[in-house]
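One structure below.
The other protein chains are all here in position, but one chain of the complex has been omitted.
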Amino acid sequence: MAGYSISKDDYLKRLRRIEGQVRGLQSMVEQDTYCIDVLTQISSVTKALQSVGLGLLDEHIRHCVREAAVESEGAGDAKVEEAVAAVARLLRS
Amino acid sequence: MAGYSISKDDYLKRLRRIEGQVRGLQSMVEQDTYCIDVLTQISSVTKALQSVGLGLLDEHIRHCVREAAVESEGAGDAKVEEAVAAVARLLRS
Amino acid sequence: MAGYSISKDDYLKRLRRIEGQVRGLQSMVEQDTYCIDVLTQISSVTKALQSVGLGLLDEHIRHCVREAAVESEGAGDAKVEEAVAAVARLLRS
Partner (left out) sequence: MAGYSISKDDYLKRLRRIEGQVRGLQSMVEQDTYCIDVLTQISSVTKALQSVGLGLLDEHIRHCVREAAVESEGAGDAKVEEAVAAVARLLRS
């Protein structure tokens, strides 16, 4: 999956940043930071995670779904269903 | 903020688990894991973060909002507005 | 529940507007409007509904939760739990 590899470094950088933000949340809790400020930071980490997810979804449709669709209609349909189910999980989380 | 302190260890444990999950996401990307599986894991980390947020919200209303409300109606109202704005940010993230 | 009644007309106005938007969605589908435009309109109706929900949540905490908290700590705690569970349902929808 070429596309995925090209932006791998970008995803890793963003996920390492998110890891740092989660450690930041731990410090906030340890230092009894005001709840609302912790909640605001949680919203920001969630947004960053969703944004990585949207990037992966973009590449997935662009590459995997397309390749499957070129192969056969049945294969394409199965990939679309799988991708939409993943979006539903993102929405419900 | 007594309530917060009582469950501090629980929040820290959950946030350390989330930190581990974010590191797990990095390994998944490094190993070219199938996009849909990475997306599923992202949904699960998001859900875990939201759940920490809901716990904090519960304690916040139970303690800070209540104390402010006892103090004066104006103080209580300000705290409620602030808490609902935080919920709005969670919803939009 | 005085607070609720005061803004009742405002909620009804907003809900009637949302009803109109849902009828608009039906016309869009009937006229084979481009999917993405229908999706954009769905996002906008969802946002309007969530906004009514946040308004109700604000009043609920401001009045019902506060009154229960003044009555007894147990009653207040039960109301807070119920409100946070409602927020969790909004987040998962």
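A, B and C label the chains in the order they appear, each numbered from 1.
Methods note: contacts are C-beta pairs under 8 Å (C-beta built on N, C-alpha and C of every residue); 3 or more make two chains touch, one makes a residue touch a chain.
Note that the structure is a prediction, hence the values are computed from the model and not measured.
Trainee: On chain C, where is the contact patch with the chain that was removed from view?
Mentor: 1, 4-5, 8, 11-12, 15-16, 18-19, 22-23, 25-26, 29-30, 32, 35-36, 38-40, 42-47, 49-50, 52-53, 56-57, 59-60, 64, 82-83, 86, 89-90, 92-93
Trainee: Mind pulling the chain A residues that touch the left-out chain?
Mentor: 50, 54, 57-58, 61-62, 65-66, 69-70, 76-77, 80-81, 83-84, 87-88, 90-91
Note that in this section only the chains that are shown with their structure count from here on.
Trainee: Could you work out how far the Cα centre of chain A sits from that of chain C, in whole Å?
Mentor: 27
Trainee: If you average the Cα atoms of chain B and of chain C to get two centres, how far apart are those centres in Å?
Mentor: About 21 Å separates the centre of chain B from that of chain C.
Trainee: Hey, how far is the Cα centre of chain A from the one of chain B, in Å?
Mentor: About 18 Å, centre to centre.
Trainee: If a residue has to touch 2 or more other chains to count, which residues of chain C qualify?
Mentor: none
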